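Worksheet: one structure, shown below.
Apart from one protein chain that is not included, each protein chain of the complex appears where it belongs.
We just call them A and B in the order they show up, numbering each chain from 1.
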Amino acid sequence: MAGLSIRSLSTGYGQIQVIRELSLECGAGEISAVLGRNGAGKTTLLSAIAGLIGSSGDVTFDGQPISGPAYARARAGVALVQEGKRVFRQRTVEENLRIGGYVNRHRRGFIASGIEAAYARFPILEAKRGLPAGLLSGGQQQMLAIAQALMLDPRVLLLDEPSAGLAPAIVQEVFGEIARLRDEGLCVVLVEQLVDNSLSIADTVAVLDQGRVVLDSRVAEVKDWSIFRDIYLGEGTRA
Amino acid sequence: MITTLWAGLSIGAVYALVAIAYNIVFVGTRVFNFAQAYILMIGTFIAVEAATRFNLPLIVAIVVCAAAGALIGAVEEIVAVRRLARTGSHNELVTTLGIGVILSGIALLVWGSEPRSVPYLKEFGVLEVLGGRITMGELLLIVVALVAGVGAWVLSTRTSIGLTALATSEDRDAAMLRGINVRWLATGAFTLAGALVGAVAPLVATKTYATYHLGEGLAVKAFLVLALGGFGSFLGALLAGSIVGVLEMFAARYLGSEWQNITVFVLLLIVLLVLPHGLFSRGKAQERVV
Partner (left out) sequence: MRIGLRRYLTAPFWIIPLVGALIVLALPLLGAAPAVLRVIVSICLLALLVVGLNVTFGYSGELALGQSALYAVGAYVAGYLAIQKFDLSVTFFVALMSAAVVGLLTGVPGLRLGSWSMAMVTFFLVLLVPDVVTLLTEQLGGPSGLTGIPLPVLFGAKLTTAGYYSLVVTVTIVFFAAVRNFIVSPHGQALRVMHESPVLARSLGFSVTRLKLTAYLIGAIPAGAAGALFAYQDGYISPTSFGLSMAIVILAGSIIGGSASIYGALVGAAIMVIGPLRATGVQQFSLIIFGLLLLLGALFFSGGIAQLFRTLVRRYLVRDEVLPDAQAAVPSDELISRLRGETLVVEQLVKRFGGNTALDDVSVTFAAGTVTGLIGPNGSGKTTLLNIVSGFYRPTAGSIRLEGDDLGSLQPHQVARRGVARTFQTPVIPKGLTAAESVAIAMQSAHGVSLPAAVLRLPGYRRTIRRHRQEALELLALLDIAHLADVDASALPLGTRRLLEVARALAADAKLILLDEPASGLDQGEVEELANLIRKLRASGATIVLVEHNFEMVMSVADHVYVLDTGRIVSSGDPDQVRNDPRVTEVYLGTAFAEKEQ
């Protein structure tokens, strides 16, 4: 089974059961969009896959189990870019990239070439390499967050609402990069609130509602788009 | 007067060293280790033993004390702090205080209540520098504090381990997501801080003598230095240590020894009210309280 495979994942916080028996697949070289309203459990899903919170069920990549706390999963190649453009604000751009490459620090020349590649991908970061990340604009921080995650040399990239709070033009840029990453063979799980952005680059789409998958399909095979409206804005919403 | 200045700088160096150790732990774990000064205290006694019972040269004594400090630090983290990693912070004050008290008790039990001196550096006598009198031990303390402060600063900003420590103290979850084993980092921070205070213990003993209640006074004054310099700032600890030490010694010399602590106390109150984040703080005040 190539790619990321999630079976019967259940998780929550304390008493609150957020995800119930969820199953999802994302192949290598594919973008799986995971959509849904707030509170549907999208962020919780990614946190569980990345190991920030505990969960029951199986997560595997290419058949190998992915388990343990977050740092073990990061070493296994699972990179999560959290929502909110989270970077280490008091560290410089370049330090952020170094920190991202920490697990690979023993690979000869990896960090240096990784940083070069990051600057090639997002040239604006090179111009700001010595600035504290907190001084960058929202869009630049988002790019830095993604570049930092890529320093892990991941096999799976989990993106939590990368477009949130970004101007449409920047969103286009970022999404263009995400598509390019997919073309390079990465398995990308893309969580978004807004439907349209993600559908333009996604290969498969799943919609979560109250912790369960209510729609799971290849994008090309979606016939009737009104189903999204119904899920998001409630059924019987048509005039 | 220069003598008073040297006295102030040298005691300030001791405070700064403890504050640097506090900072190392704080940067790695966001915990304030009350027992840090007590580990130093134990170190001074071990230095006494090294000198008087085993006749070890200073260098060896430093290594032995550093190792002892490192061990105590590691054990403390595992026993007193690890369990409380995600719960309320008040418990850490009580548990690290408990460890400190236990260390005092051990010192009292094993070595009694009489202050002990170490014979190191006596051969240098009292030196005359820039018109003021200072012992070799005091001079070395000032130098070591500078080296330690600058060294810690360089370590934290230039090496990858230091970088990860700073990142972890800023955002623990994000650090974990980048593959950083935050648990080992915590133990490492405690161990390193313990090794630091252990290593300087023989030098400190030449100035303060080894006594079982050395920990108390140092603990609180070093906290003042930490607060003044800013939590997490190594260079701030150096500057603040000098200020506190010099102020204290001048107050003792010109106002009387009883005014020593009172002056420092007033300084503490002023610092807390006027500069709640210290001179070089890493944390910025946030408006989001809800």
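What we mean here is this: a residue touches a chain if its C-beta (ideal position, glycine included) is under 8 Å from a C-beta of that chain, and two chains touch if they have at least 3 such contacts.
Remember, predicted model here, so these are calculated numbers, not experimental data.
Undergrad: Hey, which of B:Ile106, B:Met136 or B:Leu247 is the one touching the hidden chain?
TA: Spelled out, the listed residue whose C-beta touches the missing chain is B:Ile106.
Undergrad: Have a look at A:Thr11, A:Ser32, A:Thr92 or A:Asn197 and name the one touching the chain we're not showing.
TA: Final answer for the missing-chain contact: A:Asn197.
Undergrad: Applying the definition given at the start, please give the residues of chain B touching the unseen chain.
TA: Its contact residues with the unshown chain are 32, 79-80, 83-84, 89-91, 93-95, 97-106, 108-109, 213, 216-217, 220, 223-224, 227, 256-262, 265, 268-269, 272-273, 276, 287-290.
Undergrad: In the full complex, which bits of chain A touch the chain not displayed? Write them out.
TA: Touch with the absent chain occurs at residues 15-16, 18, 37-39, 83, 161, 164-165, 193-197, 199-200, 225-226, 228-229, 232-234, 237, 239.
Convention: only the chains that are shown with their structure count from here on.
Undergrad: Need the CA-centroid distance for the pair chain A / chain B, whole Å please.
TA: Whole-Å distance between the two chain centres: 43.
Undergrad: Please output the residues of chain A touching chain B within their complex, sorted ascending.
TA: 50-52, 69-71, 74-75, 79-80, 82, 86-91, 95, 98-100, 102-103, 105, 148-149, 152
Undergrad: Over in the complex, which chain B residues touch chain A? Could you list them?
TA: 160, 163-164, 166-167, 170-171, 173-182, 282
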